[in-house]
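This report concerns only the one structure given below.
Only one protein chain is missing from this complex, and each of the others stays in its spot.
Up next, chain A:
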Amino acid sequence: MSAVMITRKATRKWEKLPGKNTFCCDGRVMMARQKGVFYLTLFLIVGTCSLFFAFECPYLAVHLSPAIPVFAVLLFVFVIAMLLRTSFSDPGVLPRALPEEANFIEMEIEAANGNVMAGQRPPPRIRNVQINNQIVKLKYCYTCKIFRPPRASHCSICDNCVDRFDHHCPWVGNCVGKRNYRYFYLFTLSLSLLTIYIFAFNIVHVVLRSVDSGFVNTLKETPGTVLEVLVCFFTIWSVVGLTGFHTYLISLNQTTNEDIKGSWSGKNRVQNPYSHKNIFKNCCEVLCGPTFPSVLDRRGVMLEDSSSPTPSDVSAASTHKGSNPVSQTTKSSAPLIPNEHTPDEAKPSIGAGTQKSTSSPKEEKPPSPTSPNAVAPAVIKESTH
């Protein structure tokens, strides 16, 4: 044996994943990079509930019913559990294509493009698919080197393509996608209930106490009440509204991303091909559908080459080789697609709003022709058979 120390350091796959996520607990927890607002969310919820349990609950348990704090505790536990589940789980990230797959796709694209004259920009990379009598365009992601599945989108904050991308939520510190959308919805729903509950019982408590000791004295005895009422008041407006909005989206089987882009707004007789046309069925699919597994094997062990002194991942099985250096050059050479084929389809890049950022404006140009019969040699038509 050589004198080289064989260090078998078990590197988990999450350590080598591209993208801008942070991982905790040895890959069990996956979040976005900026977590400040998430901590604020946690602080507001825990803080307000602590004040409720400290100031209101003793009085209400005695004077009204002990069930009130019990129910509040259950609701609080549910809210926190849903928040953590949303924040810590993989939203449905699609792993980037390995080099062979990326090359295979490139060759297919080049074959479909035919000969591009020198000096001409190559046509946009679009694949048309027919889903339920609706033509859906699959865009090519230059970062991940894949044609995105329908409803997937690239989150520029996390630098990942996410399946059934809804939006990136800074309040939970993660993207909301296929795998954690129902937890996100249950979080907003239960938080609405909790906020309304606390607000209502604050009012009840103040009224009951004021009858005995007067309004001003009540506020002096329980100063927490004022703080709670303030927080709840503002929270109700935003969270209840958000819950209502997502209930609407779920009943139509749409994502926030699609709603913002107006993908299925009915213009040009475009209908949502994913909707079952039945509110109950749509709700059941989103809330009671199967729980999809994560395709990112975060905790898998990457096998090291034991004879090399430094842990290298070249010979490891199924490595996610960092394609970042390559993707940088690809991004910079990504063709700026002229909008010659798109009359009004080209919406400005949807980078607006911290909560709803979708594809990176740099790499995405909406080039798609509106009618499938348009002259677009780059369109790789997937014929159904």
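By definition in this document, a residue touches a chain if its C-beta (ideal position, glycine included) is under 8 Å from a C-beta of that chain, and two chains touch if they have at least 3 such contacts; residues count from 1.
Everything below uses one rule, namely that contacts and distances are computed from a predicted model.
Asks: Looking at UniProt, which of "Golgin A7 family, member Ba isoform X2", "EF-hand domain-containing protein", "AP complex subunit sigma" or "F-actin-capping protein subunit beta" names the chain we cannot see?
Replies: "Golgin A7 family, member Ba isoform X2"
Asks: Among A:81, A:112 or A:208, which one is in touch with the chain left out?
Replies: Residue touching the absent chain, from the options given: A:81.
Asks: Looking at the full complex, which residue from A:25, A:62 or A:288 touches the chain that isn't shown here?
Replies: The one listed residue touching the chain not shown is A:288.
Asks: Which of A:186, A:206 or A:232 sits in contact with the chain that's absent?
Replies: Here the residue in touch with the unshown chain is A:186.
Asks: Using the document's contact rule, name the residues of chain A that touch the chain not shown here.
Replies: 77-78, 81-82, 85, 94-95, 97-101, 104-105, 129-132, 136, 138, 146, 149-151, 163-164, 182-183, 186, 273-274, 284-285, 287-293, 295-297, 314-319, 382, 384-385
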